[in-house]
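To start, the structure itself, in structure tokens.
For this depiction, one protein chain was excluded, whereas all remaining protein chains were kept in their positions.
Just so it is clear, A and B label the chains in written order, and each chain counts residues from 1 on its own.
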Amino acid sequence: MKHLLGGIASLCVLAGSAYAQQTTLTIGMQLEPPHLDPTSAAAAAIDEVVYANIYEGLTRFASDGSVVPGLAQSWEIAEDGLSYTFTLQEGVLFHDGSTLTADDVKFSLDRARGEDSTNAQKALFADIDSVNVVDDSTVEVTLIAPNGSLLFNLAWGDAVIVDQGFTEDAKTAPNGTGPFKFADWVQGDRVEIASNPDYWGEAAKLEGVTFKFISDPTAAFAALMAGDVDAFPVFPAPENLPQFEADPRFNVIVGSTEGETILSTNNQQPPFDDVRVREAVAHAIDRQAIINGAMFGYGTPIGTHFAPHNPAYLDLTANSDFDPEKSKALLEEAGYADGFTTTLKLPPPSYARRGGEIIAAQLRAVGIETEITNLEWAQWLEEVFRGKDYGLTIVSHTEPMDIGIYARPDYYFQYDDPVVQAMMKGLDAMTDADDRTAVLQAVQTRISENYVNGYLFQLAKTGVADARIVGLWENSPTQANDMTAVYWKE
Amino acid sequence: MRGLLVGGALAIVFLAAALLSLIWTPYDVEALDIAAKMQPPGGAHWFGTDHFGRDILSMIMVGARVSIAVALVAVGIGIGLGVPLGLAAATRKGSAFDEIIMRSNDLIFAFPSLLIAVMITAVFGPSALNAIIAIGIFNIPVFARLTRGAALSLWQREFILAARVAGKGPARISVEHILPNIANLLIVQGTIQFSLGILAEAGLSYIGLGVQPPTPSWGRMLADSQTLASLAPHLVLFPGFAIILTVLGLNLMGDGLRDLLDPRIRRARS
Partner (left out) sequence: MLRYALKRLISLGLSLVAASLVIFLSLEIVPGDPAAAMLGINAEPETLKALRIELGLDKPPLQRYLSWTSGMLTGDFGISYTYRAPVSQIILDRIWISLPLALLALLLSTLIAVPAGIWAATKRGSIADIAIVGTTQLGVAIPNFWFAVILVLIFAINLGWFSAGGFPGWAGGPLPALKALTLPAIALALPQAAILTRVMRSALLDTLGEDFMRTARAKGLSQRQAIWRHGFRNALIPVLTIIGLQFSFLLAGAIIIENVFFLPGLGRLIFQAIAQRDLIVVESVIMLLVFAVIVITFLVDLAYAWVDPRLRSRA
């Protein structure tokens, strides 16, 4: 009944359009974005609304994770790898009607890397030496050193192109170039976007999309069942998925994310400065039990810090197979025959809270006692990430291709290994794909055999959608809800 | 009287369960058995198992211990600090000291209690101790105000006058004469605050601010199982019943005690 009424209502609104075909969609999201400027905050919810829909960058991620042209229709890379010349798409208009020019690109990139920049991923632009306007539709980016990841870096939501008249107003009324325009924001409830008739590329199939914010998993379940939302691309409660799978009205979409979920270990804090203790922890953990108990079966076991769907991935789970006896033997060898007590600080997501309780029980079985503290993100950032005041923590590292963090000795797990540092340094200068793969695999093996962290599982993207919806991303190469190709089946 | 008996019986059941959990529970509440998760109530597990396969009856027993301990200490803080403050304020009625104490009381009352608890945890991190402090703070003005009011009316009485004439100082009179006469009042209020403390502890641990896992608490049991409610309602029902019955028992006991101990009501009844 509610569905019918909703249908009639949208018919009235879209009086001009032909009947029957549904042209709007309501997407459920767990978190509401604080504002809609992807270039000045880390909140994934911002990208989940604006990425590819409202804002575009020079390059962009496709659904399979590959980097494809965005606002730049083509580019040329100089022989020495130190300069990239981008040619912009023609006839690109911002939603306020102004034309996109090379000046806007220069403004956006300079703003992101400038001294007073508040970009959450400023490191993406660290290798850029200068951005030069060649003519209205050509931009040259010069680098300090060759960087094989530049096109990849420019595809991030933090690198989208804004107009040079950017003001703080854009935080609540974004002005992008994408196939959808910002329409309305009812704070605390929903953001609405509408298709952009002046879009330079292929127009979106939907006339409008509503992003509805439902943080509570029970309510998310009820909202889908009642038809209040049509799709929940990142459904927060895996325990409810079997009910959706059994219901022909719904599709359960299980895909991969870039989230390596790891038991991060403070490598400088005794006893974790002893590799035998870290190995003991690794063998004490039964990954499958964690995937079953915390994620209700969704997730792929990993043995190193790398996404399994990446071609360069190595399956190293055998290095840290579940073997409590070996774990106890290692602890004894390291001088902890009677075990020890450490802290386990858990951020809010359920993979961490539930996974933490399971890991605590598994560690207790080999004699390691943990004191669990559940923290909010702000506290976690302060105590664990910045303060490095922890023994163990669980977190999913959702940035794509982030194995480089193992070359940063000041990173929160404090792994200081000159070998990995040298390998990653070499990687930056490489452009040959095979060479890069070889180095990446060497790093994977090194950190796996050094048991830097406990490698648990690759976070699955578990979404639920009305079975008649086509074109939603299955995987999550970046945190986004790309609506450009989504439509309703007849 | 009937209320007192029923309430007392309920309270004793939970107290006994809490004490028993110190030495024995049917299952280890910290051992997980994921293969046996979400079993409905039955022979092996009277109240069923949770999403990690833990025995819910055992968790409720340990949860009772947590709830009771937190609420009891919080009441203790309220009495320990509130009563002396109230007595002292009554000895110097109308003085600046009295005024400061009473205005501070008003000020504490004016703060939304739950928000203060959230803020305390933001500062010190979540733990049972901080839950106790958060609940205890709001017990102080309750007892201070109650004590001051009752003490003020006692100060007018002849036997106090006699004690003053005998040369006893206000502190000594407060302890020797006032305190014994307001003890009943404090017991009754203590019972009520105790039951409010149980509710508050459940609320705090429901939003994740109480005792930390793996130690079970009723509020967190509810929060953890909320998304599973449509699959396994017993996960939500049993902790809820535990909270309701304990609070109900304490309230009935409090009302019964008031009828029994408050001479004003007893006289009115007879």
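List of remarks:
Going forward, a contact is a pair of C-beta atoms (placed from the backbone, for glycine too) under 8 Å apart; a residue touches a chain by one contact, two chains touch by 3 or more.
Computed from a predicted model, the values in this text were never measured in an experiment.
Considering A:S74, A:T118 or A:T341, the position touching the chain not shown turns out to be A:T118 (whole complex).
Touch with the chain that is not drawn comes from one residue among B:M119, B:L161 or B:V175, which is B:M119. The missing chain, though absent from the display, is touched by one residue of A:F221, A:Y298, A:Y336 or A:Y390; that residue is A:F221. By the touch criterion stated above, the residues of subunit A touching the omitted chain are 34-35, 40-43, 115-123, 168, 171-172, 186-189, 212-216, 218-219, 221-223, 225-226, 228, 376-379, 381-383, 385-386, 399. Contacts to the hidden chain, counted on subunit B, fall at residues 99, 103, 106-107, 109-115, 118-119, 122-123, 195, 199, 202-203, 206-207, 222, 226, 229-230, 233, 236, 239-240, 243-245, 247-248, 251-252, 255.
Here is the rule we use: only the chains that are shown with their structure count from here on.
Per-chain Cα centroids separate subunit A from subunit B by 44 Å.
Those residues of subunit A that touch subunit B in the complex are listed here as 216-218, 221, 236-237, 239-240, 243, 289, 292-293, 353-354, 356-358, 360-361, 364, 371-376, 378-379. Residues of subunit B that touch subunit A in their complex: 30-32, 34, 37, 51-52, 122, 125-127, 208, 212-214, 226-231.
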